[in-house]
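One protein chain is absent from this view; the other protein chains keep their places.
As written, the chain order gives the labels A and B, with residue 1 at the start of each chain.
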Amino acid sequence: MTLPISDQSLSLSSIAEINTLSGENVKVCMQCATCTGMCPMAQEMDFSPRKVMHFAQFGLIDKLLEINTFWKCASCHACSVKCPRGIDIAKVMEALRQQTLRKSKNHIEPSQMAKETITELPQIALVAGFRKFTS
Amino acid sequence: MKISYYPGCTLKTKAKNLDIAAVASLEALGVEVEEIDRWNCCGAVHSLTADDLIHQVGPVRNLIRAKEMGAEKLITLCSMCYNTLARANQIMKTDPVKRDTINRFMDEEIDYNGEVEVVHYLSFLKEAIGWEKLKQQVKVPLTGLKIGSYYGCTLQRPAEVGIEPFGHFELMNDMFRSLGATVMGFADADKCCGSYQVLSSAPGENSASANIINTAAGQGIEALATSCPLCEFNLGKQQQQMLDKGNIEQNVPTYYFSQLLAVALGLDSELCHFELNDRQSLTLLENKNYLVAA
Partner (left out) sequence: MCETKQKTQATPKVATGDRAILPEGAKTIPVYIMGKKYEVPETLTIMKAMEFAGFHFLRGAGCRGGICGACPTVYRMAGDYKLHFGLACQTVVQADMYLAQIPFFPANRADYSIEEIGGLPEAIHALYPELFRCVACNQCTKACPMDVDVLGYISALKQGNIEKAAKLSFDCIQCGLCASRCMGEIPQYHAAQLARRIYGRYILPNAEHLKTRVEAIEAGHYDAMLAELEQMSKEDLEKKYVEREREPDFAEVGSWSPAETKYL
């Protein structure tokens, strides 16, 4: 995959925003991919956590907003606890979700969910899911 | 001895089997369990954005309820409740700026400064009863039960609130050893089950859960124990669908650790509400002749 990096695709302000929202510094990442190795959801992601960190370092915000990685993240912190650079990657994923959610765009719509599904799910699944997927 | 207790929403309905068995076990061990008044949802997941405090208000409000009751410790069972309460408590203890903002926002409540300690049930069991004493109280040893302790993510991560260090599963393992079970090594003990991703995947199609069941089966584990209603849902209630869809090779019955504790203490199996587990969970225990009826 080739991603063009130009003044069109690169957004310095998005790097700052991700850092502010997450409280982390994505530039510290050294691309070792321990996060990807630890991630239990990696096989369902279109881009691995390491690649997402790379996109974030270059401020490729348009690319970041169209991929599913952070929507597939389960916030389990397996990446965060093993990161040799001490980055809380789960917080970076949260920052990426929030960039969309704070524009009042939901990733899932509670009102569109099947009644049978809601009836079956334990309350914590709904609370946790709505926290992560709705604004 | 008396202890304050925060149950959590799911434990009052779909995970009654986690709640009732745990409370009955503590009472059988001589501990009076007092549920806190007027508790609300803990929020299930800790908010990870640096500027977001509103999602800390829910868990902190519960800690205020405990403080109002004069509790020094608050025990919880559900791994997600434990995590959100403990992490919010940590903010209130260590971050004066955030603490003041949260206290100012909740102008209808008394101020809270992290006075209450959030303790997981397993830690409390070790500290207040101890494994030796627990062993003496066992009426039905779980002899021959090859158990895998499954911690999932929120009991151990992040380290600041983990009930024990990464890679250590001694609290649950020691409890099961005291109950007479055979504790098995389990490579996926702290792998995430997929958690709330159940909302975004079709039933039985969650790869994270399927991997865990396959690892457990491969390691010869015949029963998995958890502390979290969402893990139980993903690994237990979805298991038949995983099998039907060919994502796992064989069943591994799942339990709340508290159910097996109650069984070993010889409590009435009605208290364990096995009807809320997958049917195979009850069958395994029946086959092993562990169950005591009233």
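Here is the rule we use: contacts are C-beta pairs under 8 Å (C-beta built on N, C-alpha and C of every residue); 3 or more make two chains touch, one makes a residue touch a chain.
None of these values were measured; they are calculated from a predicted model.
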Contact list for the unshown chain, restricted to visible chains: A, B
On chain B, residues whose C-beta touches the chain left out of the figure: 9, 12-13, 38-41, 43, 54-55, 57-58, 61, 105-106, 108
Chain A, residues in touch with the chain not shown (by the definition above): 110-111, 113, 115-116, 118-119, 123, 126-127, 130, 134
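Here is the rule we use: only the chains that are shown with their structure count from here on.
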Length of the line joining the C-alpha centres of chain A and chain B, rounded to whole Å: 26
Chain B - residues contacting chain A, complex: 8-10, 13-15, 41, 43-45, 47-52, 55, 78, 80, 152-154, 157-159, 166, 190-201, 207-208, 211, 229-230, 232-233, 237
Residues of chain A defined as touching chain B within the complex: 20-23, 40-41, 43-44, 71-72, 74-78, 80-81, 88, 90-91, 93-95, 98, 108, 113, 120-129, 131-133
